[in-house]
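Note sheet for the following structure.
The complex appears here minus one protein chain, its other protein chains still in place.
Letters A and B mark the chains as written, and numbering starts fresh at 1 in each.
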Amino acid sequence: MSQLAELETTDLMPDDDRAALAPEQSGIGEVSQTRLMIRRFRKSKLAVISGIILIIMYLGAVFAPFLSPNDPAQVDANYKFSKPSHLTLNGGPGICQVKQVIDPVTISSHYVTDCNNAIPLRFFGRGFEYKLFGLIPTDRHLVTVDKGKLLLFGADSQGRDIASRMVYGSRVSMTIGVLGVIIATILGSVIGTVSGYVRGPTDTVIQRVIEIIMSIPQLPLWATMAAVMPPNMSVTGRYFLMTIILSLVTWTGLARQVRGKVMSYANADYVNAAKSAGSSGSRIVLTHLVPNAASHIVAVSMLAVPTAILAETALSFLGIGMLDPAISWGVLLQDASKIDVLQQYPWVLIPALAVILCVTCFQLLGDGVRDAVDPYS
Amino acid sequence: MLVFIIRRLAYAVLTVVAVSFIAFFIIELAPGSALTEEFARLRAQGAEVSGAQIEAMEKQYGINDPWIVKYWKWVSGLAHGNMGQSFLYHEPVSQLIGSRLALSVALSFGAIIVAWAIAIPVGVFSATHRYTIPDYIITVIQFVGVAIPEFLLALGVMVAAVKWFGLQVGGLFDTQYLNAPWSMARFGDMVSHLWMPLAVIAVGSTAWLTRVMRANLFDVLGQQYVQTARAKGVPERRVIWKHAVRNALHPLVMTFGTTLGALISGEAIVSIVFALPTTGQALVQTLISKDTYVAATLLTLLSVLLVVGNLISDIALAWIDPRVKVTD
């Protein structure tokens, strides 16, 4: 058994480090805990790839106006539920023209695509005006067209460009969950540490409160809290209230985890040593318990992000989270909530791919971090 | 054991009371009242609502009472099964809830049974065949299963069912059975409407439970007592099922509450997509239409479901694990 345990410790080292080990000395003791964690993290390729994808997605959120060919809020009745633009290479990259033809007999309109006279794509062309980083006014965009509209993923019920709205939507959807979890982490760490360190009646009361909150199903609780937000709030106000609502439920799980960790550390010999050396309670908490629990807290928090992102999306989808003038993936998906619409215009479901990609990446990243932080859990 | 169950039961009742407070408190935070919404609706329909009428109704519904009085009215009504009138559905809440609650219970607990029935054998297979191709396939599938949110899956399944299989989805019955009396055919029709949402609700939890089961069993297989059993000459299949799986189940039973919570949440949102008349769907509807007291009632009821689930898991755990101190 002991032999296997030994195998495992060496198992965690990448090959180059192992080769550097002379038979009589082991380098394990010389490597800092943080570096070990980074090494372990780098070993899980899926997590690293997920991290890179997420970084790209966040960059996309920062440069959203540059990446969007169309103003995401521009309503255009002519393009209601318009099909995704037909891309063509006929005479250089371009999109096929779409002409609306009204049938004289049935008086219903239908569209005809014509790829022989493609509208060329223009890179770094001019489009709607915006301020890059909120500072630099410009009207350059990655891709534009001179005539008509470039609708990579089609248009929604009000003729707005779904692709542009998806890029813009990431600004809300990819931050609201993370912010909510950050608030929840602060709440959870403080309450969890107090609960685990002070113990006694304080602990009991906190644990009962957590239990009660946990015995309300998450989504209905979120929905109820979101629904009582006044409907006439500003977009930013709603955004911040949503983060708080998300955190009000999420903190309970984190607090429990932190409490468990703190309790196990509080029994450790080095804490007893610090106590007998006369360290004050706050000193022990700040110098021994918090740093030790920190990596664990980060790992657990990361794993809470996907749920929070999904919660925002689901609530907005239901029409009780973010509301229309705001752009988030959930708001975009509201169009998909009617089965007949979805059947006729399946491209309204495309934003779902962004949700799935983002959530999967956060899940894999969180798993990777957790495995790197405590490989034995 | 009896004392243990009674204690847990008392505990559960206290939790429900606390939850009802929270539900009521959140609802009370809302600006305006259920009546304001109703008046707005009446006005929109062209009805004249005079100030005297408003006052009379406010008095009738006790809008201006202190919140503790309102809470008492609401909760005592709850306790007597008199849950008031729904503005949205224009029928007594108790009537509204009866069938919906049954459907919610059926869907949530049905999904949990499905999830367990699939997750345990698949998890066992995965753990005993680690790093083989089937294991990798299972791992990928469960990752996808965890990552796809229920409502998106529901949408996808619906489109697929309609587009490629020509199935009628949504609602509980086909139009022909909508008002028909109960019969085998009607029941069959209901089942044909329910299996799809049930599957969608169960997918996420099944994937998650498979993962938990695989990890648990793998831990247990490394335990000394598994070696002991092998060393006794116990056949491998029995080593796994009798000695290992039995121990790997405990954490699964402990997470029963979490699973059920996720399923109740899933049930709510999937029911909306599939237009099924369940408690969760009614909750969201009443929330959107600001039918607040009914919403509070429904939220409390959903919590009761979860509390009952947790109670069952506590008792089950005490029953299967001799280490749990029953006197606790």
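Just so it is clear, a contact is a pair of C-beta atoms (placed from the backbone, for glycine too) under 8 Å apart; a residue touches a chain by one contact, two chains touch by 3 or more.
One rule holds in what follows: contacts and distances are computed from a predicted model.
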item: Chain not displayed: protein name in its UniProt record ("NADH-quinone oxidoreductase subunit H", "Asp23/Gls24 family envelope stress response protein", "Alkaline shock family protein YloU" or "Dipeptide/oligopeptide/nickel ABC transporter ATP-binding protein"); value: "Dipeptide/oligopeptide/nickel ABC transporter ATP-binding protein"
item: Chain not shown: contacting residue from B:Asn247, B:Ser271, B:Gln285 or B:Asn310; value: B:Asn247
item: Candidates B:Trp67, B:Trp195 or B:Tyr225 - the one touching the absent chain; value: B:Tyr225
item: Contact footprint on chain B, counting only the chain that is left out; value: 222-225, 227-236, 243, 246-247, 320-323
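Note that in this section only the chains that are shown with their structure count from here on.
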item: Separation of chain A from chain B, taking each centre as the mean of its C-alpha atoms, in whole Å; value: 25
item: Of all residues in chain B, those that touch chain A in their complex; value: 15, 18-19, 22-23, 26-27, 29-31, 143-144, 146-149, 151-152, 155-156, 158-159, 162-163, 169-170, 257, 261-262, 264-266, 268-269, 272-273, 280, 283-284, 287-288, 290, 292, 295-296, 298-299, 302-303, 305-307, 310
item: In the complex, chain A residues that touch chain B; value: 211-221, 223-225, 227-228, 230, 306, 310, 313-314, 317-320, 333, 336-337, 339, 342-343, 346, 349, 352, 355-356, 359-360, 363-364
